[in-house]
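Shown next, in structure tokens, is the structure this report addresses.
What you see is the complex with one protein chain gone and the rest in place.
Going in written order, the chains are labelled A and B, and every chain counts its residues from 1.
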């Protein structure tokens, strides 16, 4: 699956909806056992959550957006497909294996704190499962975006390869995962992820209410506005 | 304690029963404060669970076998003895310290997924406690068997020594552990392991039922048969 939503594959409501539909189709396609997620746009996998979906909209819109973000994670984190994305963080963390291209300009992380917002608990859980508690605590509190070597060293990505080897390596990794009997691999994955998935499902509505209430606050909208201004200035 | 059940110290029902009886005797012997578990058979600590106990037998037999595996873990993981095995995984993970001999041919890991079966949750918990969540997730899903340097690097073994120094090192490690006041060391161990032990005890019967139901399936029996054929071919 190649993301292609210019300029930076932001996770908008439309993008997420389409992503979930595609994922469902692939899950139901018995011929498809593995999935490689990468980007058709040079130098970017995904910029993460689309801030414009969280700014100046109705509470109904915020709730709808958040439900779509949850849906994407629930589908991907519990997916029976062996998956290996080529970069990114939000989606990458939900896959089975993360390969990142060597490039001094590439960064990956959950930088919510820099925007004046907070990563939800199920992102935190997924992040902690990847890099451990202490590394996650510092990274999330500071909203850090990590360079490729840093991300590799802390376990946020599993492997780093030259840009031109990315596709080849991803195919090789999926092959390694699919060499196992499907039911063993899937039952093991379910066993590993069950606690975090169940915790989210048990608090799903509450999590949406929290997000809507939080993001609707004037002070938070102000923070987002400041951050977007800063991004605009950076670009120009 | 030196395992000696040729050819590869498989954990059969008989082996496990005898192991538990020996362990109980040692626990009740006030003169015995520490335990070194190693193998009297060259080049192998233990091949792990005896597959023949899980193939073509009655459900009663499966249940009896599984209860014996549980019993071994419960005794060893909660043991008051300071213990230091010389290799292996199933038993090694339940001890206090793992020393492995340097040898390019030695491997260690939980390879259930390769056999078409699944490691039970309490093995998973013990494995995660040793190497962390992410490393365990990948290793268990792929049923990996790790080389000595790999096992050392990921924390599956605590120390690697030349083959001829194994016994000497094990004795030194046990001495280090026994230098502490027994009650402090034991209470600390209990505090650390309580959650995982309690979780297993609360689901023990359910875990046996699950194992019996799973292992009795035709498809799983087929997987085991294929795996055993492959092993035979490898040997010849």
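Definition applied: contacts are C-beta pairs under 8 Å (C-beta built on N, C-alpha and C of every residue); 3 or more make two chains touch, one makes a residue touch a chain.
Not measured: the values here are computed from a predicted model.
Student: Which one, A:64, A:112 or A:182, makes contact with the chain that was left out?
Tutor: Reading the full complex, the residue touching the unseen chain is A:112.
Student: Using the touch definition from the top, which of B:36, B:117, B:130 or B:208 touches the missing chain?
Tutor: B:130
Student: Which residue, B:22, B:176 or B:219, contacts the hidden chain when the whole complex is considered?
Tutor: B:176
Student: Taking the full complex into account, what residues of subunit B touch the chain not shown?
Tutor: 96-97, 128-132, 155, 158, 176-177, 180-181, 183-185, 187-189, 191-193
Student: Please output the residues of subunit A touching the missing chain, sorted low to high.
Tutor: Within subunit A, the residues touching the omitted chain are 112-119, 121, 124, 132-134, 136-138, 140-143, 219, 223.
Convention: only the chains that are shown with their structure count from here on.
Student: Please report how many Å separate the Cα centroid of subunit A from that of subunit B, as a whole number.
Tutor: Going by mean C-alpha positions, subunit A sits 36 Å from subunit B.
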